[in-house]
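Each remark here refers to the structure printed beneath this line.
Only one protein chain is missing; all other protein chains are in place.
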Amino acid sequence: MMLLAAPAINIDNAFLSGILGLIAFTLVMTVGVMYATWYERKIVARMQYRLGPTRTGPFGLLQPIADTFKLLTKEDLRPATADFIAFEAAVFAIFIPALMVFVAVPFTADWYISAIPMSLLYILAVSGLSFIGFLLAGWGSDNKYALLGGMRAAAQLISYEIPMILALVAVVMVTSTLDVYQMILYQDTVPLIVWQPLAFGIFLIASVAEVERPPFDIPTGESEVAGGVFIEYSGIRWSMFQLSSYVNMYAFALLGAFVFLGGWEWPFGTDIGWGYQLLLTMVKMSFFIFFYLLIRATVPRLRVDQLMSYAWKVLIPLSLYQIVTNGFVIVYDLPDVAFLLFSGLGVAALVYSAAFIVKRGEPRRPLTMVPVRATAKAAPPAPAVAADVVVEGAAT
Amino acid sequence: MIGILRSLTQVVRVIGRKPVTIQYPEVHREIPNRDRAFPILLWDAPIDEPYCTGCHACERACPVECMTVVMKDNPKHATGESKRRKIIDEFWIDYGRCMRCNICVEVCNFEAIGMNNTWAGHELSRYDRKELVMDLDMLMSQSKAGKVDPGLRA
Amino acid sequence: MVTEQHDRSLEVVDIPINMGPQHPSTHGVFRMVLVLDGEVCKDVIPHIGYMHRGGEKLMEAMDFRQGIGYCDRTEYLAQFSAELGYVMAVERLMELEIPDRAEYIRVILTELNRLSSHFMFMGAFGIDAGVFATSFTYAFPQREYIQELFEEVTGDRLMYAYFRVGGLAWEVTDNFVQRVHEVLVHTRQGLRDLDELLTKNEIFMVRCQGIGAFTADQAIAYGLSGPMLRASGVPWDLRKDDPYSVYDRFTFEIPVGNHGDVYDRYLVRLEEMRQSVNIIEQALEQLPAEGPIVAEKLPRRLRTPPGEVYSKVEAPRGEWGVYLVSKGGDKPYRLKMRSPSFCNLSALREMCIGQFMADAVMILGSMDIVLCDVDR
Partner (left out) sequence: MTEVFFYIFAATVIGGALGVVLLRNIVHAALGLIGSLLGVAGIYILLSVEFLALVQVLIYGGAVMVLILFGLMLTRTRELKENLDGDQKPLAAVAALVLLGTFIAAFANTEWPRDVGQITTVPFNDIGNALFGRWAVPFELLSGVLLVALVGAIIIAMQEEGEQ
């Protein structure tokens, strides 16, 4: 039984090491999330001609700590008509599964909390539990916005879990293991993103939906349901929601890095030290995080019916296609390139699908331009003024 | 998908551009000479008295009636130091009501009132709205100290 | 132990949801009650009046110069258009001849104001669509350059009170023409940014297309004006159809939509901004270098002859009209503002019924209302 701090300490008791690992992990994760928010604010600010936090400490580095203290000392409100049990339990029902996912995550070759033989299934099963919290929060807040948000959240989580699981099933067919650790070892030469680009694309999209980040943030859509399920929460409870949403983001980024990008195995193998492995994992993870941030700043929110139809009409058929073609390749023992071939065709379909969902009804006609001619005589012209002014800061 | 990719490249391109943020309390944006914040009274430095004679023109013209003017006989006129027979005694402007329309400046016959065009005219936050009612000393203090050069007059 | 008999059939209940006056996407203190069947709006009940201050009545108690400040405060995103409508009404009553230079400066500033107002729309509309403030921060720095120009010229960032009966309050700054050219560089960049970010984005398109569509007949029946009307396919623009000021001296194009939906309204506004840049450039070329900026023989105290007049201008949001009755003297006897926001907002219910809740937000955003203008 490995311990989180296995390279440093050795504890034989499985329970003790597990509990210690969880505690240490929760603390590390909390700090990590605090700085994820800082990173997000800085990066997104630069995408928007802004600077982001600058006041607290150098480069605003103390901003997360200030925010934490603010949130912790804030008045904790509960609506008088809220359902006590549902309202209070919802926080934990979201928070605990989010952190439980990390029990099975192998950060490096010998650095994980618990080796679970079916860790992929475990991660999916546990992360799928969080919808209970959303439903309870939505119903327990006794607020119509929250109810609407909770229903949207549950429907969305359930819908996007299916393409996500199917995409991972396709990967499982290739690697023929349910253990994330084994899957990483499988990718010692070529990462799975090469053989299964379609599954990767589906996983990427579905994971954005699972962590409810834009463009799939309709359960909390600020401009529609004004915070959705979180609308009645404040202070520590609200920050726990935020914490778990970021922890979820980490979890899926890690899962993607392990399953599709080769985790700590590719391209250097297991021989390098655990420090480098951890670094490699983090780098791969931050690709995903950056992607999440990028589309957050760019893409508008989908509508709830479009969200559903995208999952059911595009992602699920494509993931089934991936499974079927994988089956062909495995049964008829075709070379690995066939994986890439079939999957690549699917990716083309996925790219096309974005245009496909746009199509509705008659074709668009461009604007008609009605010309207006000058009818009156202009005033005598002014003396020439330099029209080609060059302004600093204006990019071409 | 092409459209989304175009959006993404646009967003990434902006990362390289210069942010437009001005770090406000440390860096003050340069405000133009014509800027009009709130009306203040001007100080006739050579004679060492306000220009304002308390003629009530601005008070009558103010659309929101934020001014109160009381005039008195000018003591310096008796000694011959000043040509102004009457002079301002009390002057209140409620900055909380003023809508900064510039009309008081336009109607003033003595060029005695001007719009503050310094940052001091903008940074006027108070804890109590009663403190926004400025009396003669407050209205005059900036001009008296020679910090104001009202740019815009009409 | 027998309980009362109750109806076993499922009773379907619609959820009334109160949106506003403090909802993030109602653009001010607008409140609407959405009656939702699941996510679909079955009814929309708008509530207005939270901002009502009796502006028209206030202006009846003020002389013509004092009233200008209230025009700014009524239409606080298109102040110059509002001022122009009011000032033109008084000028028509007094039969004043406005010097050319003043007219050109008015046109330049009004068109710049249209740019700044449409920038505001682009930013807020992106947020309604769910772009995390990126459209907003693309639009606002560029809008800020325009605001700075206005501040240099008029002395104020928002409440200009610069157009006066008979001309302008004071001369523009010496480097005005050059400054406008500088600002236009930024404006073009902002237009490019927003165009790249939104126009072809598939998700943006799918959110906008086919939403809140109005045919030309419906649009005319509801008295829509401005981009809302033009998006529905009616090429009606007061700058073309009833030219005021010196608009008959410019060559430009009026964009007209073919679908009448939210996406067309967005496109029409985007194209209008390009045309505004075009008009400003022409106006800068034609702007007389020197000349009076105030009409001759302007009395110190403005007094109108008795009579009534309706003057209208093409404001960014549509037809901004001022109906003014005078019985002589220095104050209007009766003043009525025909505000485009109010008339456009009347179509909200018709547009929203049968659409999704998220679409209702988009439709409201596409109307680009100014609540102060609605309530007055």
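Labels A, B and C are assigned to the chains in the order they are written; within every chain, residues are numbered from 1.
As a convention for this text, a contact is a pair of C-beta atoms (placed from the backbone, for glycine too) under 8 Å apart; a residue touches a chain by one contact, two chains touch by 3 or more.
Keep in mind it's a predicted model, so treat the numbers as computed, not measured.
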{"item": "Chain not shown: contacting residue from A:A45, A:L71 or A:M151", "value": "A:M151"}
{"item": "Omitted-chain contact residue, chosen from A:F25, A:W38, A:F102 or A:F131", "value": "A:F131"}
{"item": "Hidden partner interface residues of subunit A, rising order", "value": "15, 83, 85-86, 89, 116-118, 121-122, 124-126, 128-129, 131-132, 135-136, 138-139, 147, 150-151, 154, 158, 161, 178"}
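One rule holds in what follows: only the chains that are shown with their structure count from here on.
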{"item": "Interface with more contacting C-beta pairs, comparing B-C to A-B", "value": "B-C"}
{"item": "Averaged-CA centre spacing for the pair subunit C and subunit A, given as whole angstrom", "value": "39"}
{"item": "Where subunit B and subunit C are represented by their mean Cα positions, the distance between them in whole Å", "value": "30"}
{"item": "Length of the line joining the C-alpha centres of subunit A and subunit B, rounded to whole Å", "value": "52"}
{"item": "Per-residue multi-chain contacts in subunit A, two or more chains", "value": "47-50, 297-299, 354-355, 395"}
{"item": "Subunit B residues counted as touching two or more neighbouring chains", "value": "1-2, 4, 7, 10-11, 14, 20"}
{"item": "Residues of subunit A that touch subunit B when the two form their complex", "value": "43, 45-51, 54, 294-295, 297-299, 351-352, 354-355, 393, 395"}
{"item": "Footprint of subunit C on subunit B - complex, ascending", "value": "1-4, 6-7, 9-11, 14, 20, 31-32, 34-36, 61, 63, 99-103, 106, 115, 117, 152, 154"}
{"item": "Contact footprint of subunit A on subunit B as seen in their complex", "value": "1-2, 4, 7-8, 10-15, 17-21, 23"}
